[in-house]
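The other protein chains are all here in position, but one chain of the complex has been omitted.
== subunit A ==
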């Protein structure tokens, strides 16, 4: 019974649904992603101030941008933001996800609270944090705590780290949710078998839970890293790149170049750089984690 059923799915899977099903998505993708993308690449080879005529510039913008200290600074900050966010968020998210996967009442209750940051709009979060961290009117002053009244967003040495904390606060719920789902999918029988073999909770975590959420880990890391690469709104509202370019990450640099300096050519170069980085990293992660092979994790279960 089971065998025939499996063979049936295998056959349909092999053939797959009609390619026509992909048409609406493909057209939308073409209209709102592929065509603008080609447009940005072309724009990166031109001069345009947003109003006047578009003039051809060849690779002039590329040479100019790759020597621009603001672009190099943005690149450095984006790499720091991406790597540190990933390093901070991943362990916390896995632990929280595992914790929330438990079926006990109190865990479900706490999960609701962990989930709250995800419900807020990031602009609202940014404005709220900016005011809470304000040294003159914020929490530090109100409570009289000297250490908290530090000028977190105004000090070039702390601004980026403060942003990373706020970004993490915003996004840990989402990634924890992904891990929670992954952990819940692990068959209970694996844990039962491990228990019979005498493995403790810690051993179970490292030998069963972690290997079993391998693909979620790859997917989630891709989401997190590509997300950090294109991070914009929180940073724009909280610091607008300041103080003294200390938080002028690459997407923000692109925006300021395009919509404040009206250097659309230069901004397009930065846009293409971000895009290429994003695609390269997600392909690389896919390869490294082996999730492109799509082999089953359920073998033998």
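In this text, contacts are C-beta pairs under 8 Å (C-beta built on N, C-alpha and C of every residue); 3 or more make two chains touch, one makes a residue touch a chain; residues count from 1.
Keep in mind that, in the parts below, contacts and distances are computed from a predicted model.
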Among "ResB protein required for cytochrome C biosynthesis", "histidine kinase", "NADH-quinone oxidoreductase subunit A" or "Extracellular solute-binding protein", the UniProt name of the subunit that does not appear here: "Extracellular solute-binding protein"
Residue in contact with the excluded chain [from A:227, A:242 or A:278]: A:242
Option touching the unshown chain, where A:60, A:102 or A:154 are the choices: A:154
In subunit A, positions touching the absent partner: 18, 20-21, 23-24, 27-28, 31, 49-52, 70, 130-131, 134-137, 151-156, 239-240, 242-245, 256, 259-263
